[in-house]
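Dropping the structure in here first, questions after.
One protein chain omitted, others in place.
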Amino acid sequence: MKKDLLGIADLTPFEISMILDLAESTKSISERTIKKVPTLRGRTVVNLFFEPSTRTRLSFEVAQKRLSADTVNFSVSGSSISKGETLVDTAKNLAAMSPNVIVIRHSVAGYPHRLAKIMDASIVNAGDGFHEHPTQALLDLMTIRERKPKIEGLKVAIVGDIARSRVAGSNILCLTKMGVEVTVMGPSSMLPLHVRRLGVNVAPNLKEAIIGKDVVMLLRIQAERDAAPRFPSPREYNRYFGLKMEHIKYLKSDCIIMHPGPINRGVEIDPEIADGPLSVILDQVANGVAVRMAVLLLLLGGRSIYEISD
Amino acid sequence: MKKDLLGIADLTPFEISMILDLAESTKSISERTIKKVPTLRGRTVVNLFFEPSTRTRLSFEVAQKRLSADTVNFSVSGSSISKGETLVDTAKNLAAMSPNVIVIRHSVAGYPHRLAKIMDASIVNAGDGFHEHPTQALLDLMTIRERKPKIEGLKVAIVGDIARSRVAGSNILCLTKMGVEVTVMGPSSMLPLHVRRLGVNVAPNLKEAIIGKDVVMLLRIQAERDAAPRFPSPREYNRYFGLKMEHIKYLKSDCIIMHPGPINRGVEIDPEIADGPLSVILDQVANGVAVRMAVLLLLLGGRSIYEISD
Partner (left out) sequence: MKKDLLGIADLTPFEISMILDLAESTKSISERTIKKVPTLRGRTVVNLFFEPSTRTRLSFEVAQKRLSADTVNFSVSGSSISKGETLVDTAKNLAAMSPNVIVIRHSVAGYPHRLAKIMDASIVNAGDGFHEHPTQALLDLMTIRERKPKIEGLKVAIVGDIARSRVAGSNILCLTKMGVEVTVMGPSSMLPLHVRRLGVNVAPNLKEAIIGKDVVMLLRIQAERDAAPRFPSPREYNRYFGLKMEHIKYLKSDCIIMHPGPINRGVEIDPEIADGPLSVILDQVANGVAVRMAVLLLLLGGRSIYEISD
């Protein structure tokens, strides 16, 4: 595998499958009494979060500790980044502590890619601006794979703020690479300008988007990121774009419902559906730890991946 | 033992004694050169603090590391809780990472109990609103037990904001269960409405409260929690409710003085007493680590408790 995991854009379908195959093994580690293997003992991982995060940071940290890596966290508040240090200097200074992996979340698209060019350590993009969030797309695909025997030819709808969601960005890349037919839908203000160039269909409304699909993936409304919100109100959003009980009749009986979380209940999705039998939302979270373990193992490579049964 | 430690209310006297017996063993671990046993290796503990804390969070984290558990911290700032996620969703998302224990502090009474109902992980209440703080009461009882050969029949005074102190709440429950005679005293605005229903005596003033007692426990004035403080000033509080050198003459010669910390010197207690021979305040802190180790061992159960001698 390459040195870094910066985006789904850089991965071949073979590499994507390899990560998910390994994640099936790493998932079993979290199901044991002693949820720990010594594989990454003595490796140093730095979690560098420039944006608030609960689940992603926690998921990475749990993954690292279950692989016995040494984990060091820092977040932007209280860091010298606030003293005006440049990316290059931050990178070089981190490098001088010889970490093996830097997991980074940053509000600027491309920041992880610039870090990767100047560091020997492996960089894992944990979300960069509106750009990519590759481990999310991988855990989403792992969750789909657990329910659908064949990925190629599946039909997936993605609903919400397509333009500014890095989850949508990485998922569209990942799913289309794997031969999935992707349909997107959202407020017109939330669709990218040349959306069809992404190789996706655009549905005119929620009903058309979800009919006959194998997977319906709802995106989180990121009200907190938006100075000038692009939709009138959560209630208004729910009216046109929220998945409600009345839509169940349009869904295939084996359709699965996904959401990257945290859910705005009653906005993107009705609680009855989020908690209902079609929802695989919590499988996504569990698979997040497994996928991140697999990514860390593959990046640090070598014999590591054969030793995880210890 | 039960799945969770939510409050002293749920514990039998037998269970309380069992925890303290085990804590006597775990205390010795912190006195060794290598202050660590491998008992909880590969178990994941999440410390979820929705309120600021130094000593409790630190005490739990030290306890966890001395048992070789994998510890992941998060505090509310910078977490997706601030993105409006519900308790249920927080719980389910944590659960999907398969932690073994969640240690939680929250300003809402009953929050840990609601978490416990929907999670397989063991929940340890590290303080919920004005309600309970069970590990504090256990470490207090352990401290008393180290100085008093027989618990039953002891006389304990608790002085301060009885109504809104979770330390008082858990201690009253714990001590009365163990056959201790408890007397409370504080500003009338700080006494619960039906205080005698708690099975305690109420003293009219500090002198009456402390005379003939085996233990005097002072509560911290929580000025920071109180929008409209219920007493005029720290100086005023000290005048009527602070333990001062002039009170020493009323104390039994083997009386011990306790305080959960952090101390407001010169408010609840005079420095000479806090640092004097009757004070066991620092024993309380040391016993905190021991009690929390014991609680973690018992909750995770199985053979664990027999292996701590390694």
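Here the chain labels run A and B in written order, and each chain numbers its own residues starting at 1.
As a working rule, a contact is a pair of C-beta atoms (placed from the backbone, for glycine too) under 8 Å apart; a residue touches a chain by one contact, two chains touch by 3 or more.
Predicted, not measured: the structure shown is a model, and the values here were computed from it.
Only one residue in the set B:53, B:86 or B:201 touches the chain that does not appear here, and it is B:53. Contact with the chain not shown here comes from a single listed residue; of A:33, A:93 or A:189, that residue is A:93. Although one chain is hidden here, its contacts on chain B can still be listed: residues 30-36, 49, 52-55, 57-59, 61-62, 65-66, 75, 77, 224, 261-265, 282-286, 288-289.
Where chain A meets the omitted chain, the residues involved are 41-44, 46, 70, 72, 74, 77-86, 89-90, 92-99.
Quick note on the criterion: only the chains that are shown with their structure count from here on.
Simply put, chain A must spin 120° to overlay its Cα atoms on chain B, rounded in steps of 5. Chain A and chain B, compared by their mean Cα positions, are separated by 40 Å.
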